[in-house]
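With one protein chain withheld, the remaining protein chains of the complex are depicted in position.
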Amino acid sequence: MIDTVLIANRGEIALRIQRACRGLGLRTVAVYSEADADAAYVRQADTALCIGPAPAARSYLDQAAILFAAQTSGAGAIHPGYGFLAENAAFAERVERAGLVFVGPSAACIRAMGDKVAAKRAMRRAGVPCVPGPDEPLPADPAALRAVADGIGYPVIVKAAGGGGGRGMRVVEDPARLLDTLALTQEEARGAFGSAAVYIEKFLAHPRHVEIQVIADRHGHALWLGSRDCSLQRRNQKVIEEAPAHGIPDADVAALGERCAEACRQIGYSGAGTFEFLYDAGAFHFIEMNTRIQVEHPVTEETTGIDIVQLQLRVARGEALPLTQDQVACRGHALECRINAEDPDSFAPSPGRIDDWAVPGGFGVRVDTHAGPGYRVPPYYDSMVAKLIVRGSDRADAVERMRLALSEMRVGGIRTNLPLHRALLDDPGVRKGGVDIHYLQRWLARRAA
Amino acid sequence: MDNDLIKTLIDALEASSLTELEYSKGGATLRLVKWTGALPTHPAAAAPAVKRTEPAAPWRPFSTVNAPVFGVVHLQRSPGAPPLVTTGEAVSAGQVLCMIEAMKIFTELRAEGDGTVAAVLVQSGQEVEAGQALFRMERSR
Partner (left out) sequence: MTAAERVRVLSETLEGTSIGLLELTTPEETIRLRRGDTSHPPPLAAIEPSMRAHPPGLVTAPCPGVFRTAHPAQDGPLAQAERHVAAGEAVGLVQVGPLLVHIAAPASGVVGEVLAENGATVGYGTPLLRLQEERA
């Protein structure tokens, strides 16, 4: 029986997990780097152990130091949060080998979903819709290659198998350019990612980023907890997220959600997870599965009334899911703004001491943050200092509540992207909803012009 | 002590940043030491060298180069690379003196004019406040 959980993360998610543990009567172990020694959540943990100096490679990514801390503190489970070691299959394996519970899926699941081709194949088998394109190595014969692209339909996109984050990909609109582009991408991939392996997919011009939250237990049950839209992104970093995805027929989302839950059952998944899709012209296309809790999980918590982090812990300690799919409902609409310590115009990072701090509150407002007045944002990690989450009876109500909350929030001493959020909540396109994943980049380009 | 246990311990040491491991049980002792080359020097031990380079000479046209933001200063391009500049080195306008890292973004700091590095006031990897002096420069006439 697990009674103590080590939280192998920092910042707001470390505090979020700590609260979930306390709610379940579990003792908490905070591990921290020297840069986070003064953080309030570290002091609030039942046990706190410093695991290394500030650089993440020597603290939050130091698997041995974390396992040493677990052994020393008597923790029975390790919650990895998001980022750092959350999707590291080797770490999950080491945790299990040490006789501890990894709060997340098995190492095999993490590994399978981390391999794009294997993940896509598993999704096809479960009936999860994927971007049209083969999930096997491309043929070498030019005529066969052309046939593959013709089968998908132009425009197509050529992607390096080892790439990601927008790197190593090219769009082909003209069939005559296919072979040249393929050769060029292969050459680049060889240099940049050490492998010339590329694949071809249908290119989607104006997709939205829509995702499905799932939770599965270790007894073969899996539920989907609704949809989210995270299309407002800058350089693949989500800026504003919401639940549910606006303007998509409920029946379509439900059909998709059921396929995702079925995929979980088929691959033997357990824990929380997210299936990410591109939504274009009324169709969903699987991108990847994240095998961890996500930053934007609160919008789903607010619309379903389910504490996802507590559920993660409960299934990790072997409990069966305490509810069935027909008990999961989506009520109202929730938005989340990621408040980052960065210049709202140039996006240059702005670490430092917060000397003025006022967070909004009231009905339907939630702030998840580890910061406060006097908190020094360290320069070593990511720039998110708070998540501002609101719930409304519908989307328009949530948008108005977010505008009020943003007007109440004040962070001084460092620069934050609060002015950007305020401007975005005034933008007609954002207020209407349903924008595509390139919308924010276009908006920023217009603003700069 | 069986070979599987020894293998497990070797893996544990290998995967860690530690350099030595000793395991004792039932009268048997295993000691493993990583081959790491030279001992790292303690930063505190290296510090006095910085102060000594500050000349007590008569007045000269000195100025300081200050950190533009709170962050971590890097005096090399990458760990193990030679320092970008050293004390006594002549630098020209626009030459990169150091880099400031904040939230995984590196900003290069360049010399404003031609001159000589009179003193390096910080150590690589150190946290610096916005406005903190990093180099003392002697301007060329």
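Every chain is named by a letter (A and B) in the order it is written, and numbering of its residues begins at 1.
One rule holds for everything that comes next: a residue touches a chain if its C-beta (ideal position, glycine included) is under 8 Å from a C-beta of that chain, and two chains touch if they have at least 3 such contacts.
Source: prediction; values computed, not measured.
S.K.: Of the listed residues A:Ala20, A:Ile51, A:Val158 or A:Leu440, which contacts the missing chain in the full complex?
M.R.: Candidates A:Ala20, A:Ile51, A:Val158 or A:Leu440; residue touching the omitted chain: A:Ile51.
S.K.: Pick from A:Asn9, A:Ser73 or A:Ser106: which residue touches the chain that isn't shown?
M.R.: A:Ser73
S.K.: Kindly note down the residues of subunit B that lie in touch with the hidden chain.
M.R.: Residues 1, 3, 6-7, 9-10, 12-14, 16-25, 27-40, 42-45, 125 of subunit B touch the chain absent from view.
S.K.: If you put the missing chain back, which residues of subunit A would it touch?
M.R.: Looking at subunit A, the ones touching the missing chain are residues 31, 34, 47-54, 59, 64-65, 68-69, 71-73.
Going forward, only the chains that are shown with their structure count from here on.
S.K.: Report the inter-chain centroid distance for subunit A and subunit B in whole angstrom, where each centroid is the mean of the CA atoms.
M.R.: 34
S.K.: Okay, in this complex, where on subunit B does subunit A touch?
M.R.: It is residues 12, 15-18, 69-72, 101-105, 107, 127, 130 of subunit B that touch subunit A.
S.K.: Would you pull the subunit A residues touching subunit B in the complex into a rising list?
M.R.: So the residues of subunit A in touch with subunit B come to 52, 54, 58, 62-65, 94, 341-342, 348-352, 379-383.
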